[in-house]
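One protein chain is absent from this view; the other protein chains keep their places.
The block that comes next holds chain A.
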Amino acid sequence: MEWANQLCENRQFGSKMTDSKYFTTTKKGEIFELKAELNSDKKEKKKEAVKKVIASMTVGKDVSALFPDVVNCMQTDNLELKKLVYLYLMNYAKSQPDMAIMAVNTFVKDCEDPNPLIRALAVRTMGCIRVDKITEYLCEPLRKCLKDEDPYVRKTAAVCVAKLHDINAQLVEDQGFLDTLKDLISDSNPMVVANAVAALSEIAESHPNSNLLDLNPQSINKLLTALNECTEWGQIFILDCLANYAPRDDRESQSICERVTPRLSHANSAVVLSAVKVLMKFMEMLPKDLDYYGTLLKKLAPPLVTLLSAEPELQYVALRNINLIVQKRPEILKHEMKVFFVKYNDPIYVKLEKLDIMIRLASQANIAQVLAELKEYATEVDVDFVRKAVRAIGRCAIKVEQSAERCVSTLLDLIQTKVNYVVQEAIVVIKDIFRKYPNKYESVIATLCENLDSLDEPEARAAMIWIVGEYAERIDNADELLESFLEGFHDESTQVQLQLLTAIVKLFLKKPTETQELVQQVLSLATQDSDNPDLRDRGYIYWRLLSTDPVAAKEVVLAEKPLISEETDLIEPTLLEELICHIGTLASVYHKPPSAFVEGSRGVMHKRLPARTGSGESTESPDVGTIAGGSGTETAPSIIPSQGDLLGDLLNLDLAPPTTTGPPPPTSGMQMGGMDLLGGGLDSLMGDESEPLGGDIGGSAAMGAGFGAVPAVMPASLNAPMGGGLGDLFDLGGGVGMPLGAYIPPKTVWLPAMKAKGLEISGTFARRAGVIQMELTLTNKAMSVMTDFAIQFNRNSFGLAPAGPLQVLSPLSPNQTIEVSLPLSTVGPVMKMEPLNNLQVAVKNNIDVFYFSCQYPISMLFVEDGKMERQVFLATWKDIPNENESQFQIKDCHLNSDAASNKLQASNIFTIAKRTVEGQDMLYMSIKLSNGIWVLAELRVQTGNPNYTDLEISVKCRAPEVSQCVFQCCEAVLKN
C-alpha cells in the first residue's frame, strides 16, 4: 500500500519515477526474471512484476507462459494488483483454459464480498473469460448479482448476461437469465434499466424473431421515464431501442415524439442523433396536416445545425446523416444552406460532405450564393475537392434551369484556368448539360475542342468524344479530331473505345461521303483486333446495321436521347428508408445497410420505416405492436421460404467467385442420405469410369476452344452484304456450335425489382456445347448506377457452381438491361434440396446482397455421352428393382416417335432402341446426369390411333428421386 501511495505522490509531484519504466525493453531472459519476481515474497516486487507483464502484453509480446505465476498473485486485498491480474486473465484465459480454472474460486469468493465494487468487478471480469468450464461456475454468482441490493452490481450483472450470451446462448436461455434481465427493465435505478435495455437489444439482434424486448405501451412508458434520469450513454441505449418500436397509431407515435424532443437539446451529439432517428421514424406515422407534424419539422432543424459546431469527427458523422435526412425530408433544412458553406480549415472529409449537401439543397432561391461559393472552391488545392466542386456546378445547372447559363459561363471560366483536372472535370459535366438542354449551349464547343490534347482521363476523353460525335455536323474538322483518337485505339480504356466507335458511326451517318474510310477502320479495330466482347458486339451490330439498312441505322443511332434526370446520386428509396432507421450508426456513415459490412447474422435484419396510419384506424391493429415488438421490423430475406438454416449458411459465404471450399455442412441424417444418393450413384453402372466428371470437363474445354475460334470466322460472313438480317446477328452471341434445338425454357423473373432495391433478374438455363450456362438478364430499375456484381450459389443437389465470376464489365446505369451468361460447373458442394432441382442464389452488387431461388430444368445436367450400350442398357434395366420404376403420362402431344426421338436427342436424351408392338412405338432411352447417375426410360407412342395423342413414359433409375424431374423435363422438351 505504501508503494501505491508513493506512486500517487510521484505522479502528483511530477517525479520521473513512474510507470513508463515498464515500457523499456528488457534484455534476454526476461520471462525468467519476471517469473522469479512474480514469486517473490515482497508484495511490492510482485506488483511491479505484474505491471511489467501487462506492459509487455500491451506491446504485443507473448507472456502467456507466466500464467500460473500471475494467477497466483490473484489472492490479494490490493485492488490495484487484483485488477491487473484480472486484465491478464481476460487476455490469456482462452489459451490456458485448464489453468484458468484456478481462478474460479477467487471469483466466486469475490462475488460474495461485502464491498459492492469488488462484487461488481468479479462478475464483470468473469464474464470476459471465455472458457466453457468457467462459464458454468459463473451462473450462480451471476444469478445472485442480478438480484443484488446494490444497483452498481445489478447494472454490471445486466451487461454480464449479454457477455455470457455471446459465449453460450443456450446456457443463458436454460438458466432463465433472459427473464431476470427483462425484469430489470422495471428496476428502480435508471442505469440498471439502461444497461438491461442495451443487453436485451443486443441479444434480440441475434434472435430476430424472438419477442425478447416485448415492447408495449407499458414498457415504452418505463423506458421514457428512465430516459429522463439516466446517464447520457444510457439515454443513447434507450433511444436506440425505442427506435425499434412500432407505435400502434399516430396518437401513440405523437406522444412518444413529444417525450423524446427534449433530448434534442442534449450536449451529447449521439443522444441528439438517436433522438432524431426516433423522430424521423415515428414522424412517418403522423398525418401531414397535423399541426404537430409541422412543429416537429421545425424543431428538427436547429439541433442538426448545432451538430456542425461539434468536433470534426462528429461533424462528419452528422453530415453523413444530414445527407440522408435531406434526401428523405428536404423541407427540414431547406433554409439552412449557409451553414454548409465550407470553411477553409475544415478537414477534407468535412468539406466533401458539406459540398454534397450543398448540391442537394441548391434551389432557385439560393442558387446565386451557391454558385459563388462553388466557384471559390474550384480554386482550392485539394484535387478531389476541386473536382467535386466543378461537378457540383454542373449539377446545379441541371437542377436549376434558370442558373444553367451562369453555370456554363462559370465552367468556361474554369476551363480557361487550364488546370488540367479542372478542365477535364468541366468537360465531363458540360456533356451532361448538353444532354439536359439540347441545342442551347453548343456555341461553347469551339472552346472545348481547344482543350482536346490536354485530356488524359478516360471519362473526360469519352465525354469529349461524345460531344464531337453528337455535334459532328457543327464541327468542321470532326473527322480529323476523331481520327486523332483512333491512332492509339488499343491503348484507350473500354469506355473511350466504345464512345469512339459510336461517335464515328454517328459521324458517318451525318457525313457519309467523307468518312467511309474512317468508319471502316473503326469497325475493323473494334471487331477484329479487340478482345473485348462488349466492343466486338457493338461493332458487329453497327456493322450489320450499316450494311443492311442505313436508314434504320440512322433511326437507331441518331435517335433522340431521353432527357437525364435532375437529381443524381440519390440513394435508392428502399435503401434510404432502411438507412433512416439506422441514423447515427455506422450504416448511416457508410450509406450501406449493415448486412454489407457486418459479419454473420447479427444486424443483418433489414429495418423499415413504419407505415402512416390514419387516425381512425387506431383500434384496428393491436398485434402490430407485438409483432414489431420482437424485432421492430420484418426480416426481408424471406424470399427463400424454407430451409432457414441454409439461408444462414448462404449469408455467411463471402461473395467471391466459385467456392468449393468452406466448412462442410452440418448434415443431418436426411441430408446425408441425399448426398449419398447423389454422390455415390450407381456404382455398378459407372463401371470402370474412374472419373465420372471427365466427360464434362472435356466438354467445357472443347467449348472454350470453339469460342476462341469463332471470332476469326465471323467477319468473313459479315462482309457479305445483306447477310441475313438482324435475327442472325443476335444468334451470333453465344449460339455457335451448339447442337441446334436443345430445349431452353423461356426466361422467367427470378428476382423482382421490388425485392432487390431496383435490381430485376430474370433468367433461364441452357446447355451449350456441353457447358451449362445460366443466362441472366439484369435490369437496373433503380435510380443509381449498379456496379460490382457477383454471384454465388448455395449448396445444391448437383453441385452446380459458377465456373467463373459474373461478367458484368461496365456499371449498370438506371434503366439499362444487360444479358449475361454465366458458365456453370458441377463440381461445387452438394446438398440435397427440396425440390431436387432447386437452386438458391445470392447476387451482390454495390447496393446490397439479394437472395432468390430458382429451379433449373434437369436436362441441363444431361451429358453428351449419355448413350448407353444396348447390352448394358438391358442388363441395367433388369438390375434396377421394379419399385424404382415410375410411370407418367404426357397429354396432348402430337409427335410421332421419330420426331420425339430427335427432339429428345437434342437435349441429350438418347434413343438406344425402338420397337413397334401392336400399333405402339416403344423407344428405349438413356440419360446420364453430370454426377454419373444413369436414368433409363421407355417411351410409348401410339402410332395407329390419331385421336389418341397421349404419350406414356416409364422412368427407371437407382435414384428414384430424380424420376419426377426427368419426366418434367421430357414433357417440357417434347411440348416445345
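Simple rule for what comes next: a residue touches a chain if its C-beta (ideal position, glycine included) is under 8 Å from a C-beta of that chain, and two chains touch if they have at least 3 such contacts; residues count from 1.
Here, contacts and distances are computed from a predicted model.
S.K.: For the chain omitted from this view, which of "AP-1 complex subunit gamma", "MHD domain-containing protein", "Retinoic acid receptor responder protein 1 isoform X2" or "Testis-expressed sequence 10 protein homolog" is its UniProt protein name?
M.R.: Going by its UniProt entry, the chain not pictured is "MHD domain-containing protein".
S.K.: Looking at A:Met102, A:Cys139, A:Ala270 or A:Met922, which residue reaches the missing chain?
M.R.: From the options A:Met102, A:Cys139, A:Ala270 or A:Met922, the contact with the absent chain belongs to A:Ala270.
S.K.: For a quick check of understanding: of A:Leu87, A:Ala100 or A:Ala900, which residue touches the chain that isn't displayed?
M.R.: Residue touching the absent chain, from the options given: A:Leu87.
S.K.: Hey, which of A:Glu173, A:Glu380 or A:Asp537 is the one touching the hidden chain?
M.R.: Only one listed residue reaches the unshown chain, and that is A:Glu380.
S.K.: Looking at A:Pro287, A:Pro312 or A:Pro881, which residue reaches the missing chain?
M.R.: Of all options in A:Pro287, A:Pro312 or A:Pro881, contact with the hidden chain holds for A:Pro312.
S.K.: Contact with the hidden chain only, please: which chain A residues?
M.R.: 1, 4-5, 7-8, 11, 18-20, 22-23, 51, 54-55, 58-60, 77-80, 83-84, 86-87, 91, 114-117, 124, 127-128, 130, 150-153, 155-156, 159-160, 162-163, 166, 189-192, 195, 198, 202, 228-229, 231-233, 236-237, 240, 259, 261-263, 265-270, 272-274, 302-303, 305-306, 309, 311-314, 316-318, 338-339, 341, 343-345, 347-349, 369, 372-373, 376, 379-381, 417-420, 582, 584-590, 594, 597-599, 602-603
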